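Every protein chain but one is kept in place in this view of the complex.
Each chain gets a letter, A and B, in the order it is written, and its residues are counted from 1.
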Amino acid sequence: MRRLTHALRRHKAIYLLLLPGMLYFLLFHYLPLAGVSIAFMDYSPFLGLSGSSWIGLDNFAKLFDDPEFASTVRNTLVISFLQIAFAFPAPILLALLLNSLLSGRVKRMVQTVVYLPHFLSWVIVIAVWQQVLGGAGALADLFQQLGLGSVNVMANAETFKILLTAQVIWKDVGWGTIIFFAAIASIPTQLYESAAVDGAGPLRRTWHITLPGILPVIVLLLILKLGDVLSVGFEQILLQQPSVGAEAAQVLDTFVYFRGVLGGDWGIGAAAGLLKGVIGTLMIVAANRMARRAGSEGLF
Amino acid sequence: MSRRAALGLGFGVVAGTALAGCGSGGTRSSGTTKAAAPPPAYVAPPVYPGAIVPEVPGVPTAYPSMPKKLTRTVTQTPGRGGVVRHFHLTWGPPATPLADNRWWQGLNERLGIDFKVTEVSAGNYEAKFATMLAGGDLPEVVQLTFSAGCLKAIKQGAFADLSETLSGDKVLEYPNVANVRTEQWQACTINGGLWGVPIDVPVELLEFRYRKDWADKLGFAKPPADAEETAELLVAMTKGKPEGSKETWGLTAFPGMALELAYGMFGVPNLWTYEGGKLTHAIETPQFEAAIAWLAKLWKNGGMHPDALALGSQTDRYRAFVVQGQVGMAVDSAANFHRPTSQFGKVVAELDGAFAAFVPPGHDGSAKAVFRKSAGVYGINAISAEAAKDKDRLAEILRLFNWRRGPVGSEEWYYQGWGADGDYFTRGADGEPVPVEGTNLDADKGAIGYGLTPQSWIFPTAKECVETNSQMVRQSVASPVEGLQSDTQDARGAQLDQLFATYINQIVVGSRPLTDIEKYRQAWRGQGGDQIRREFQEQLKGR
Partner (left out) sequence: MTSSHRPAWVEPPNRVVTALKGMVIGLILLIMIYPLAYVILNSFASPEATTTAGLIPSEWSFSAYTTIFKGGIVQRSLIVSIAITLVGTALSLAVTATLAYALTKTRQIPGVRAALYLVLLTMLFSAGIIPNYLVVKAFGLLDSYWALIIPVLASAFNVVVMRNFFMQLPRELFEAARMDGAGELSIFVKIVLPLSKAVLAVIGLFYAVAYWNSFFNAMLYLNDASKWPIQLVLNSYVLQGASMSSMNNTEMYNLPSSQSVQMAVVVLATVPILIVYPFLQKYFTKGVLTGAIKG
């Protein structure tokens, strides 16, 4: 107790800085978290938390007993890992490429353009993609003219997961570079200068200075991404499901949507949310441990 | 038949539609539990000179021109001056705010209330509705759909049961409310309670149209006489270049229009058939299989837009094709084709008869097509149980309903459709409303005007519309589970709809063999179909 008051007095400034943010998280994240109890209830919004009945682990049982659950989780993980493998490094590569441009003017112009798609909603993005890659789109026309038969990239169940990843890269690669630019900007210029003086070419400078400079951010984002493996673009997938069917396109969030939200059953959603949280926590703890073992700062 | 069908048949467009039609059953129950009060008495709405009165019940009364003289049906201001809140479903931008909205201001004046509206896009409805329920913030009047969330809230007592208040002759206290047909009241009756006043739709809302000019050009002088010929026409419309270099397609969206057409031609039952004490679902019938086989073949031969599956859930893009004249066949709500001011109405007028209404043929040319009839209810205007505790408040709300339900040809009805004379429309000498330059009533009204007014068909082509619609209704059947209740249906409906997309969509486009219909049926039975059947069958036996 005395140690606490001592610490409080000694580090008054830091605790003061801590206060507003922590207050926010407690009030608007931890207070509502009591609502997680919905996961163990046959929850009815009208009857409320006090009026709804407790049903133990039934909501979880509903998830696990569902014949589609296994394929849903598999789809989710496959899509997630495709995104980690391809969509995650894409902005890093683009940022390095842009950074190697000499002209500041070109660099800025390109940056401004590549981040545009981020601002269009999925409804529009998908409509535009359809006009280019759909069955009546530009690509299909080209195939027809070349006598290659019909093609509809947008409605191919086998390649659907790749299509999703491509869409994500296209929409967010530019947006994703921003944070890496900030990291690159905080690398002292002197480092490059002395490396150049020592005879290191552009590639070696990128490899030995830029990359290590942004490594902490990369590691951080990767760990956070791993904590999120069970969430993949709900809206993006929901909108395209009719074209390829649920077998290829059912992910945890859409699964919950059809069974929980549209089925009037909020407990299923809460149970799935809790499950995601637990698995995400495990992933993050494991990833963080690995990162630290590899000599990085890690996340915490 | 019910809301589900109402939803289902709803539109050419609708993914959920066809799905709803297919996977989901009609689900309300009329009083199976308590000794039910008699349903509200029915009084046919008044008919004014010039009316086209259909012989078939459920087809709206229509007028080729505005009735010359409007009748006032409500003499006293219904409201008591306070705030009355409504929860409204919308499909477009919100209404112009009250301060700049003469129509809304005038409505407040006439109703004698401060009318407040919470508008929510259909896509956000479930979330918004659930949070309002959870917060105890229900407005006095809530537009309910027949979604699982709504049905659950109804059963748990969130809304006022009007079965006593409006039973038998008691409804006559609100004479315009008594214009609601008995089968519509039944559709609003769930678990023995009557949960509100229906959102009125025609029992058969759809009208099929096809490009007669293209058909002529392609050598089809008459409307197709059977399924075979229909397919040939659709393929020709896609491949025969009827518009020269402009790309055209026979059908543009699946399920939507395409499923509607195939179901009709092959006589796929309306959700279920009941024979010998046993229910068979539409998807279990040979007719269904034949319809899907026809669609798959049509797809293979190129009669559909290659993005049909995606377009099935993109209402606005589907509509754009119609507006741009790239579609050979279309289906939509009849009024949308006939109302000259609507997007489709303009297309119809421009094509001058070439975008002709037709009733699809039976599959083999001898039997007629069979369509699916609904009860004519899209949703329910329900009153929150909290508000109804106060009897005076309840009476006030019902008086407001009475005013809003002013029948076709009444002053109340005219105000809701065209506003005060001179504000948006001026009535000419012949009674026809002429738009006032620079005003846009639709924008001001938004969704606020929707939900209580009765169906009205006022357009020059009223006669044709009634004729086509009557023929379709004559050829339609109601679902045998109409008015019955299945909890499993409520909870699993959306999930079963999704199964339809997984299997049938893919069969139609040839990614799965036709034989996978059997797999679909098994999955459907296993994921709730059989359970739903049991629940319905028990109630049917109890009848």
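The rule we apply is simple: contacts are C-beta pairs under 8 Å (C-beta built on N, C-alpha and C of every residue); 3 or more make two chains touch, one makes a residue touch a chain.
In this text, all values refer to a predicted model and were calculated from it rather than measured experimentally.
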Check your understanding: The complex has one chain that is not drawn here; which of the drawn chains does it touch?
Key -> A, B
Practice item. For the chain that's not shown, point to the residue among A:71, A:111, A:159 or A:206 touching it. Key: A:111
Check your understanding: Looking at A:33, A:70 or A:286, which makes contact with the chain not pictured?
Key -> A:33
Revision key, fill the gap. Note that chain B touches the chain not displayed via residues 6-7, 9-11, 13-17, 19-20, 89-100, 116-125, 127-128, 130-131, 134-135, 137, 145, 147, 201-202, 205, 247, 312-317, 319-321, 323-324, 326, 333, 335-336, 342-344, 378, 440, 442-443, 445-446, 449-450, 455, 497
Review point. Mind pulling the chain A residues that touch the left-out chain?
Key: 3-4, 7, 11, 13-18, 20-22, 24-36, 38, 45, 94, 97-98, 100-108, 110-121, 123-125, 128, 131-132, 136-137, 170, 174, 178-179, 181-190, 192-193, 196-197, 201-202, 216-217, 220-221, 224, 227, 235, 238-239, 241-242, 257, 262, 266, 269-270, 273-274, 276-277, 280-281, 284, 297, 299-300
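Note that in this section only the chains that are shown with their structure count from here on.
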Point to revise | Centre-to-centre distance between chain B and chain A (centres being mean Cα positions), rounded to whole Å | key: 39
Exercise for review: Spell out the residues on chain A that touch chain B in their complex, using ranges where they run on.
Suggested key: 44-48, 67, 126-127, 130, 134-136, 140, 150, 152, 154-155, 157, 239-247, 250, 258-259, 261-266
Review point. Which residues of chain B touch chain A in their complex?
Key: 15, 126-127, 130-131, 133-134, 136, 147-153, 156-158, 247, 305-307, 309-310, 312-314, 317, 490-495, 497-499, 501-503, 505-506, 509, 511, 523, 526-527
